[in-house]
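Missing here: one protein chain of the complex. Every other protein chain is in place.
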Amino acid sequence: MTTVKTIGILTGGGDCPGLNAVIRAAVKTALRRGIRVWGVQNGFGGLVEDQMVELDDRSVSGILPRGGTILGTTNRDNPFAYAVEIDGKTQYQDMSAKALENLRSKGIEALIVIGGDGSLAIAAKFNALGLPVVGVPKTIDNDIPGTERTFGFDTAVSIAGEALDRLHTTAESHHRVMVLEVMGRYAGWIALHAGLAGGADCILIPEIPYRMESVLEKISRRRQVGKHFSLIVIAEGAKPENGEVTISRIVENSHEKIRLGGVGEKLAREVESSTGLESRCTVLGHVQRGGTPTAFDRVLCTRYGVAAAECLVEGVSGCMVALRQDRIIRLPIVDIAGRSRQIEPDDELVCAGRAIGICFGD
Amino acid sequence: MTTVKTIGILTGGGDCPGLNAVIRAAVKTALRRGIRVWGVQNGFGGLVEDQMVELDDRSVSGILPRGGTILGTTNRDNPFAYAVEIDGKTQYQDMSAKALENLRSKGIEALIVIGGDGSLAIAAKFNALGLPVVGVPKTIDNDIPGTERTFGFDTAVSIAGEALDRLHTTAESHHRVMVLEVMGRYAGWIALHAGLAGGADCILIPEIPYRMESVLEKISRRRQVGKHFSLIVIAEGAKPENGEVTISRIVENSHEKIRLGGVGEKLAREVESSTGLESRCTVLGHVQRGGTPTAFDRVLCTRYGVAAAECLVEGVSGCMVALRQDRIIRLPIVDIAGRSRQIEPDDELVCAGRAIGICFGD
Amino acid sequence: MTTVKTIGILTGGGDCPGLNAVIRAAVKTALRRGIRVWGVQNGFGGLVEDQMVELDDRSVSGILPRGGTILGTTNRDNPFAYAVEIDGKTQYQDMSAKALENLRSKGIEALIVIGGDGSLAIAAKFNALGLPVVGVPKTIDNDIPGTERTFGFDTAVSIAGEALDRLHTTAESHHRVMVLEVMGRYAGWIALHAGLAGGADCILIPEIPYRMESVLEKISRRRQVGKHFSLIVIAEGAKPENGEVTISRIVENSHEKIRLGGVGEKLAREVESSTGLESRCTVLGHVQRGGTPTAFDRVLCTRYGVAAAECLVEGVSGCMVALRQDRIIRLPIVDIAGRSRQIEPDDELVCAGRAIGICFGD
Partner (left out) sequence: MTTVKTIGILTGGGDCPGLNAVIRAAVKTALRRGIRVWGVQNGFGGLVEDQMVELDDRSVSGILPRGGTILGTTNRDNPFAYAVEIDGKTQYQDMSAKALENLRSKGIEALIVIGGDGSLAIAAKFNALGLPVVGVPKTIDNDIPGTERTFGFDTAVSIAGEALDRLHTTAESHHRVMVLEVMGRYAGWIALHAGLAGGADCILIPEIPYRMESVLEKISRRRQVGKHFSLIVIAEGAKPENGEVTISRIVENSHEKIRLGGVGEKLAREVESSTGLESRCTVLGHVQRGGTPTAFDRVLCTRYGVAAAECLVEGVSGCMVALRQDRIIRLPIVDIAGRSRQIEPDDELVCAGRAIGICFGD
């Protein structure tokens, strides 16, 4: 089979519940095959800066339930366009050769990259340069093509669903419209799943531009049958027809930069002024992407971590592990990089939502 | 298309998180199509005893997060062999004609049955008699063939996983072997998933007869590397090689019937006497199968409920809804009844477990 | 003893976890003493509008774990200055006589009012008019004098604490400053308790005006010992020395009213621009005040509900039930109305926080 003796592992991009669970599974799998494992610290920056530490069984003991990543990470550094300070000015240089040299100096022959869209694209470039790389798809947004689930997504949905449960009782008792803004700039998977799980009346997602009148009509129909409250889930990237995305616009005002409320806040104000019902918005923010993963995600992460290490053991690289039909498969990493998976308007879950009367704003 | 105007819905068998979520989705879907819905109370017994109540939108309002079933249920009654008291003796009679008559008297033309193996078999019989029936697979055990997931399973795994998290810290601090016995008489899916999610060192399931020496050797190897504790998950139906299943044996002792501890308790005692390490067993029991469902299960239940109602709307019956490739499909109910899905010894999850060093006792 | 035969119960003001638990306990206690109970719907407005419904044991069955209030509520209506529409203009009239008449017409001789500061003040006025009233202190803010704990507070702290746990791992892995803005306009109890429970590095509360330099110095000292992240909890009413409270200021901008981010958002921006560390703010909002109560709150609510009903049974009124030394006591309602309980700068919890190195910004 293969002759790989030493591998590296790194985590890139934003936080995502389950990073440590993937690391643990990959490291344990490799070590049991007699392969040495180095952890690259602080994402791709650590490759360039030579921040690596060898990992043993003890390094990954007890980390399964923990949020974050023991390797640390950043979501900035790209070795192919690396920010360096020259004469007080920031310039971007290709430091990939330095990165490869750092790996070589430790005998690291292959790399596992746990990351999202951007990190996987960098991984693909290194792979093209001859470094065997395997990717593990990481995003709470579930919008990486080729895989039925990305890890972290189930946890994010679970957290947003719990928030909806809490908002629901307040909405009902106090005759209010409660808006929950969840993550999802380009894809509305979290909003869609959390909305179904939390009994939302309206689900607004980037893929389906919404009309304010539809939302107001839904609220109005509910009042007619004696339900003086509504629950709305809105993805941060949802936008009205002919409107613009309003994620955290920064404007200049009274001598200070201010960050405007996002789409949820704006929607709540419009609903309140149109209906007279008290309306409140909650923005879950980073609470969705940190902390301990759900059991579902821990199992998925373990499977991904094992599968990634086994690829390298078998001498397979240039691929990403993915979930399909409840099985782990391997996909060419170049087929994925730079693409994203959005919700189709006739997605079965959207249709299910419509069947039970959920308004998607169209 | 179809001309069905009135349908019934019933829940059969033991409790399972998400029953109400299925009912809600099916009822809402039917009502929005102009179809009337009757709820059959207390399972199949309610068919015979004519315990039915019409459901409207208000009947299913607010039940999404609630455990149990608003219809009530039993896990005993079979209309085809119905217990009746005659001359002080219990006899079993075929009361299916009475059940059908009760349905007809209310104009109920078709039935949604949410149930496990046994309930689906009864449903298939009614379907064979000409009553259009659609089944929704219900078991926390995840062992119904044809579907990648049954609802309630994710919740059960989640609860067992949380219990393992709690036991883990005690085991570690106190140098103990902690055994968690989970549900699963014939299939070990809960044990397998919960064990992976909770970082178990040994996972013992009905499909893989275990040797005590393997378990002890695993514990011993851990001690050699300074880990003076172990976590073991055991399914209630797991059995030692050449041994017998020991689920809750009832024996006569000192003038009273006593229920013996199950397989977990027995295992803990054997581990303690062999290793000298304090060993404790926890039996999660019914806590696993009640209460509010996870977000994952709520979404799955909603999809199942919508799909079941839509079958009847489209004039399709004799089928069970199922999840495959993250899509809801329809399978002939007769193909499922009486069969169960067990874990294959080379299941990917078992292999993943072995790759990270989990002992399966073989 | 007393001769009271019929009592009423109402909930006033914003949502608070445990309202239903108080209602349940009071109703059950009264019914078992042979006293009839009416539920006043929609807060004090329901008194004026004659929206009342008799409650029996079934009315309160199963509501213990549920958020919200089965009685509904508003946080606007005051019978002593009740908004009425006259000739198209809103005028405020004293409708207390109407309210009393509505109570009399049903034979309601006494009232339990579950509410915060404002509702208790109205309750005191009714008591002064001769209607026996007992108050139950309700606020998630824990700032009602005379009681060691208000119900709902433990739940709010628990939710904020869980959010901190999630933010913590992201902060640590990603070298960030995470700010959590929690409720508390005038008193910082939630921030103080949640900050201690969640391992915050800075806790900023209304009672201790903060200096930005202190916060920055704390972050800087942490970096010096290799901790490149910090967690800050800030109450919505916290303010910088010589600064102004910045809760959700509304300003006119580019032809639309916009709601500015609150104190947390502002703090995060200042920290980021001063330190160069990525800083993010999460505003928990209404998630803190809805949903199922913690076990602690359910017990406290049950005690309060029982005690309130027993006051009326014993012919005692004009009082509020309170918790002191782990016992339920009775305090004159007039002693409480209009006063609030803030954190003393030398409060034991503040001192404990300082002892372990938490920065309070002074």
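Remarks
A, B and C are the chain letters, set down in written order, and residue numbers restart from 1 in every chain.
Heads up, the rule we're going with is that a residue touches a chain if its C-beta (ideal position, glycine included) is under 8 Å from a C-beta of that chain, and two chains touch if they have at least 3 such contacts.
All figures in this text were calculated on a predicted structure; none of them were measured in a lab.
Across the whole complex, the hidden chain's contacts among the shown chains comprise B, C. Which of C:R36, C:K138, C:R176 or C:H193 touches the hidden chain is settled by the complete complex: it is C:H193. Shown as candidates are B:A97, B:A128, B:V287 or B:V316; the residue that touches the absent chain is B:V287.
Touch with the chain omitted from the figure is made, among C:T11, C:T29 or C:S119, by C:T29. Note on the undisplayed chain: of the listed residues B:K5, B:R58, B:R104 or B:H174, the one touching it is B:H174.
In the full complex, chain B makes contact with the omitted chain through residues 14-15, 19, 66-69, 72-75, 159, 162-163, 165-170, 172-175, 178, 251, 253-254, 257-261, 265, 269, 280-287, 289-292. Touching residues on chain C toward the chain that is not drawn are 24-25, 28-29, 32, 57, 61-62, 64-65, 148-149, 154, 157-158, 160-162, 165, 172, 193-194, 196-199, 225, 227, 294-296, 298-299, 302-303, 306-307, 309-310, 324-328, 348-349, 351-352, 355-357.
Convention: only the chains that are shown with their structure count from here on.
Of all chains in the assembly, those touching chain B and also chain C are A. Computed from the mean C-alpha positions, the centre of chain A lies at a distance of 31 Å from the centre of chain B. Chain A and chain C have CA centres that are 34 Å apart.
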